[in-house]
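Only a single protein chain was left out; the remaining protein chains are all shown in position.
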Amino acid sequence: MGTAALPRFPHCEGKPVRMTVLEATHITKSFVGVRALSDANFALRAGEICGLVGANGSGKTTFARIVSGLLMPDGGELKLYEKPVNLRSHLDAERFRMAMVHQNLSLVSEMTIWENISLGREATGAMALLDNRAAVAQAQAAMETIGVKIPVHERVKNISPDEKQLVEIGKALAKDPRILILDEPTASLDFHQVESLFRAVRQLKDHGVAIIFISHRLWEVAKICDRLVAFRNGETVGELDFAVQPREEKLIIPLITGQEAKEVVRKRSSVREEEISRHAAGGVALELRGVSLPRRLSDISFRLRPGEVLGLGGLQGQGQEEILMILAGYLKGYTGEIFVEGRPRALRNTRQAIRKGIALIPGDRHKEGLFLEHSVFSNLLYPKVSMHRGSFFLPRRRFQKIATEAIDSMSLVPPNPRLVVSQLSGGNQQKVVVGKWLALSPRILLLNDPTKGVDVGTRQNLYAIVSRLAESGTSVILYASDNQELIANCDRVLIVFEGRIVKEMTADEVSEEKLVVSSLNVEHTGEKAPEPAEGRGA
Amino acid sequence: MKVPRAFRGIMQDSSFPSFVMLVLLVIVNAVLQPGFFSFQVFRMNFMTFTPLILVSLAQATVILVGAVDLSIGAGISLVTVVMASLMQDSPLSIIAVVLLGVALALFLSFFNGFFIGTIGPPPLIMTFATSTMWFGTALLIRPTPGGHIPEAYYTIYSRTLAGFLPVPVLILLVAVAFCLLLGRTRSFRHLYAVGGNERAARASGINVTWTKIFAFLVSGVFVALAALCLVGQTATGDARSGQGFTLNSVAAAVIGGIAFSGGKGNYVGAIIGGIILGMLINIIYFANITSFYQEFMKGVIIIVALLFGAVPRLRRELAQR
Partner (left out) sequence: MGNYAQAQPWSSRVKTLASNQLAIAVLAVIALFVFGEIIAPGFLSFSHLMSVLRLSVFLGIVALGQALVVMAGGEGIDLSVGSVLSLAVCISSSLLLGKDANIPFALIGAVAAGFAIGLVNGIGVSYIGIPPLIMTLAMASVVEGLSLIYTRGYPTGQAPELLEALGNGRILQIPNILVLWIVVILAATLLLFRKRWGAILLGVGANSITAELSGINVRRFRMFVYGICGGITGLAGFLLLGYVGTPYLNLGAPYLMTSIAAVAIGGISLAGGAGSYVGAAIGCILLTTLSSILVALKTTEAVRQIVYGGLVFIIVVAYTRRKRDL
């Protein structure tokens, strides 16, 4: 199987006619008696950025995997460069100069950036021995294209998650693809990096590369894509062509959910103030004074009222996670004082934190939040079991009731407590991660970027639950890498920069632009503020 | 204390703690063993060190790819038993049996590697099972130690070439040359990838199965060399002679900075680890500890050495938490 003919640009009256590099017609796929795809149709032309959207369970992920060779379809036809093909593995797909950017799944942390970029395609010189110099040069070129400044000799384990994502992208670019599939490429990136990525993507487009952009972040899809295709219930349900239609999320959402988009209405802050002060009779829920962690946090102080939703904003990795981890009792060795409901508490381990009513929803649900091979029941009950005291045997019936209640409140699909968690969708898995704390009635809920890689429907669901909890008096601290989420859900936002709190904003003051500016801590240094990213808020 | 940047890089290398340990041990050993720095003693020491270093390299290779090989000791025993049972005095026989021994060592390693690579049973149990099988086979061939190794062969091991190069050191240099060559191949780089993050390696198009088999084959080369040395040293085939090598190989590799999780560490560390272990055994012997205590001391010292090696990582962990 040799490489397919590379796309040329036949000119027709001076206007380039672009080749359809990828065409999928009537693709079907089933798993164990379940129809994942019943009728998927998709076409992609050279030099075009096409978005691929859909909720978890819509079939878009399955489709993406079929197109990139990871899965074989049951029926339908796939054409690459206008010739029918039969992809048996993702290596086959690579031979057709297709590259897919995974969600940080293909990096080896002990190796350097350049070693990772050349992994699997190492340049060899004489006698099939490695040619490291060529590999380094290639890696440098790839990273420059996306505008990344980290030296390629740095080991991947030493760089931040967003930088890792960029390296993944660089790795795909180094393969010099004609078709590029980006699967949630911006999940860990802040707006600066997203801008850099978009610049690189536009450059590729100008060179005739065809790009599929899969994302849950609809405003980004609206911004960068020329077209988009929406999936729902296993079939292609609609297309938008931004050459003729306005770039508005409002138009996308109905395609995904099949319903009219609900305007997410934020409660007016006066209403929220009233709700919060109703609970305020209980005093301040949480107070930090001068909390520091060597090399990570300095002098963090803030107050949290009962029923309040406090956001932590700022660029990635500035210390927001550390604040949450300290409050959860997981990170040790902090100095400073913490007061829970007015009384000084030492949060020296997770058990003490949980006893004080603090619950943490961690950032990586697979690594930190779930027992993947255990049942939903087992996962949902674990914190309760952990804190359980007294009876000789575990009270099975009572626990089963608790599980059923949690499944109901979280609207878990499918609502079967005996299912193994690894079989649930990402969104439902996240529901389990949140749901297991409900039985303990936490008074302070900590959320560490809870909606990363989670679809629109689940996201709304989760925040509805958070909002309900807040109304009933639970305080919430929310760290979200996505500014829109902070704006939509928080009563107050604290911006963290290099381990310090540099700004506080109320819900009325907050906007995308202001968040960006404070995140860069620009006001203090007096530099000119950069062009604010486009967003809804401003 | 401000450490110059060049040094910091070296200090962060995984084999650095073992290097420090080595220096300390050299001092202790020099004190205990008379004539430590004389050529005679140096040569004699390396006659014992070389097999240890070789098994350390063998184990290190397997650990790097994310597995472990508990059958190294039994494999060496089996090879020595076979060689001692077949070797005759003629040079032709010597060469043929040596080649056979190498082939056998490679086959034994390939056996492990093949199943671990293709079907994927847990390496711990798999190699535990094969070690029992090899041990039983060796015992079957030679229930008691014995066999015949021609003088022409075993005297080679104690010879010194050109007046300054003991044969064990030569063998070691051959192994080192092999290591250097290996380091420049694609499969070796893939070894680190598979050991570091198997999923990522697969996603990058690396043939994981072949890489694992490759690792075991490379390990087999080192095991073969170690068996050749052992036979040269003891001139007998003994089904139990390899028993101690298993723990030693694992300890040496880990002390040398090879991370047990895979994908981290290098051959320099493995070699240093082998030397360290040799010195430890020397020290126990020369410190005139009664035989009852020797086994005990060896275990304790290995644990202490591992502790020592774990310190920099612990410090880093504490700093992060």
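The letters A and B name the chains in turn, as written, and every chain counts its residues from 1.
The criterion applied here is as follows: a contact is a pair of C-beta atoms (placed from the backbone, for glycine too) under 8 Å apart; a residue touches a chain by one contact, two chains touch by 3 or more.
Owing to the predicted nature of the structure, the values given are computational and were not obtained by experimental measurement.
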item: Residue among A:S160, A:Q203, A:S386 or A:S441 that touches the chain left out of view; value: A:S386
item: Among B:F16, B:F46, B:F115 or B:Y192, the residue in touch with the chain that has been omitted; value: B:F115
item: Residue of B:L100, B:L139, B:V176 or B:A287 touching the missing chain in the full complex; value: B:L139
item: Residues of subunit A (touch criterion as defined above) contacting the omitted chain; value: 31-36, 56-57, 61-62, 328, 330, 349-351, 353-354, 360, 362, 367-375, 378, 381-383, 385-388, 392-394, 396, 413-414, 416, 418-420, 422-428, 436
item: Absent-chain interface as seen on subunit B, which is shown; value: 68, 115, 119-122, 124-126, 128-137, 139-140, 143, 199, 202, 246-247, 250-251, 254, 260, 292-300, 302-303, 306-307, 310, 313-314, 317
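What we mean here is this: only the chains that are shown with their structure count from here on.
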item: Subunit A and subunit B: spacing of chain centres that average the CA atoms, whole Å; value: 45
item: Subunit A contact footprint on subunit B (complex, rising order); value: 184-186, 189-190, 192-193, 196-197, 199-201, 203-206, 263-264, 318-319, 321
item: Complex contact set, residues of subunit A against subunit B; value: 90-91, 94, 102, 105-111, 115, 119-122, 124, 128-130, 171, 294-295, 331-333
